[in-house]
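Only one structure is covered here, and it is reproduced in the block below.
Removed from the display is one protein chain of the complex; every other protein chain stays in position.
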Amino acid sequence: MSGFDILFFVFAGFALVSAMGVVVSPNPVYSALSLVLTLFSVAGLFLLLQAEFLAVVQVLTYAGAILVLFVFIIMLLNLSDFELMEVRMGNLGKALLTLAAVVAFITLAFVVHLTRITGDPAVEGFGDISTLGREIFTHYVIPFEIAGVLLTVSLIGAVMLAKKNLTKE
Amino acid sequence: MEILNNQDSLWYFLPESVLILTFVVILLFDLPENWSKNRLLAPIVATIGTVLFLALSFYTQQFPEAITFHGMIINDAFTDFFRLFAGLTALITIFLSLKSKEVAQVRAEYWALLVGITLGIPMLAASNNLLMIYLALELISILSYILVGYLHNTKTSSEAAVKYVLYGATASGVMIYGLSLIFGVTGTLNAIEIRQFLISNPAEQLALFIGLLMTLAGFGYKISMVPFHMWAPDVYQGAPTPVTAFLSVGPKAAGFAILLRFIYTALTQDQGGVYVPLKYIDISTLMAVFALATMTLGNFVALQQTNIKRFLAYSSIAHAGYMLMAAAALNTEALRGVIFYMISYLIMNMGAFAVAIAVINDSGSEELSAFKGLGNRGRKGALAAVAMTLFMVSLTGLPPTVGFVGKFYLFSAVIEAKIYWLAVLGVLNSVVSLYYYAKIIKYMYFEEAKEQKPFALTGFSFPSLIVGLAAATVFFGIFWNALSYLTEISAHLLM
Partner (left out) sequence: MLFNFANILVFVLVGGGFVGVSLFVSRLIQPRFPTLEKGLIYECGEIPVDNAWINYNLRYYLVAIIFVIFDVEIAFVYPVATVFKNWIAEGKGMIAFIEIMVFALILFVGLIYVWKKGDLNWFKEVVVTEDTRRTPEEATAL
């Protein structure tokens, strides 16, 4: 087992355990904090795949910005609301759902394990920032611009829905 | 086949650029808020933008078919059709929004967002790249969430938006996992190259199949395919009625467009009008099962509905089932059939929603009982009732309406593909649907209205729209040649 393999298992293990933490933690703030750990571990996995830029963006945007947003939203709600959020479900229902999730997970893991993933990266030297920049300028211009529209739209939508009164006086 | 670079592709992108521009113009010019004060200014600009979009798509339609932006977007007859479809749907929705009391007081953003969704529809229908598919799908989805929750001082609207977001986020998460599996197996994001890879390589069938199923979750959610339909009734009920009308036609058609394009392009091989599924993946049977489940559930649950919007939601699920038959039949007839069916669905469903809006405006109630005695409530009431009767007959699929012709085309494509059991069960389903569509007709003519005042349907334009749609329902039901010519030239996928 090489050093990379060990690192992979460490990151993957952290990602799995902390992802479980997100789901099972009764306190939403703890869930959010577990999510930070998950995102960090996934960033580590990206690094091992030599996608450095992706890893950095993952940490900056997801673990940095989006998680802060999550925590704000959790804080925005009332503590008492979380008690209402508890899923009312019998033990049998919970057991069945857990079983379904485990089966789905094992199937997926099995499938991915069996699959011969075509080893080539999407683009030669993908993880490199300048390769990424060149691709954005050439092949992926239109998704790039549409992503701009998408971001603007979500900004306007989020801001609009947060307002109290959308109909004019 | 020609794959154009970015500069040459720009001309093909002209119609969509106009929509982006319209979106920006409405938002920016409204900033001093004087557009929101004038009730008509923003919708007029939105209309002009959409009309310009339509005109430009007639212009770009003359260009030779091409794959543009390095294989991201395909400009073929199929795309041109959906540009036309999106433009028409948007125009009718803008009109309905102006007439509905629910959204009478909206700000200018509402119109900008509507234009935004209209942009997403042809983009999704034209996507050839998995990444592009995802982006266009998200563009439509996010805008839909916002529009559904637009009336957020009413509880149902907010509830609908939250449910929609939760379902949508899950579906798109599952979908992007599926897309990544497909990419992992085939090593490409381009649908055409995926087909070429699958033809020349013995594929990893299991991973591909699971990836495909997960991708279908995303598409199926957009077209409310069973079992991904759960959001539809609540969202349709909670959203402002014109938005519901739009969601049930525009984004749904876009979902169908990309589902069909993806299946036909990536998973089948064209052998002279018959699209043979690639080995290992029996996409035809899979989609047939989905189609049957969708139409059966939609029809049977629609029987018990008492709210007009929920009623139309389940009816729209059932119609999604009929249209899904095209993904099972896999031949050129099926493509033609589904395109014809979409046009007929646009006419009759928008018509049904137009009458529903008139009734909701009049009674303030969304219950089916508000339709009671509509036929006997003055001249306007009789007019609305006759139109609604035609729409219901057409939605059932009886002659002499456009719905009948659409169903005829679809079922004959299924028979052509020799999936007889699906055709038989589909026809049986139509018989079931007769029961609940006829219920509305019965309400309108054979039941007493709560209050016998004349039906309030004022003005000239709103009744004319209803009459126009009703007339189109009958006209194209008798003279369908004009439409079938359009479907014939549109049913061409560049692959």
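Some notes on this structure:
A and B are the chain letters, set down in written order, and residue numbers restart from 1 in every chain.
In the analysis below, contacts are C-beta pairs under 8 Å (C-beta built on N, C-alpha and C of every residue); 3 or more make two chains touch, one makes a residue touch a chain.
Since the structure is predicted, the reported quantities are computational estimates derived from the model, not experimental observations.
Looking at B:31, B:55 or B:489, the residue that reaches the missing chain in the full complex is B:31. Among the residues A:12, A:37 or A:66, only A:66 touches the chain that is left out of the figure. Contact between chain B and the absent chain runs through residues 6-7, 20, 24, 27-28, 31. Residues of chain A that touch the chain left out of the display are 7, 47-48, 50, 52-53, 57, 60-61, 64-66, 68-69, 72-73, 75-79, 129-130, 132-134, 136-137, 141, 144-145, 147-149, 151-152, 154-156, 158-159, 162.
Just so it is clear, only the chains that are shown with their structure count from here on.
Taking the mean of the C-alpha atoms as each chain's centre, chain A and chain B sit 30 Å apart. Within the complex formed with chain B, the chain A residues making contact are 107-108, 111-112, 114-118, 120, 122, 138-143, 146-147, 149-150, 153-154, 156-157, 160-161, 165-168.
Remark: chain B residues 6, 9, 13, 20, 23, 27, 36-37, 69-73, 105-107, 109, 112-113, 116, 119, 123, 129, 131-132, 135-136, 138-139, 142-143, 145-146, 149-153, 161, 181, 183-187, 189, 204, 206-207, 210 touch chain A in the complex.
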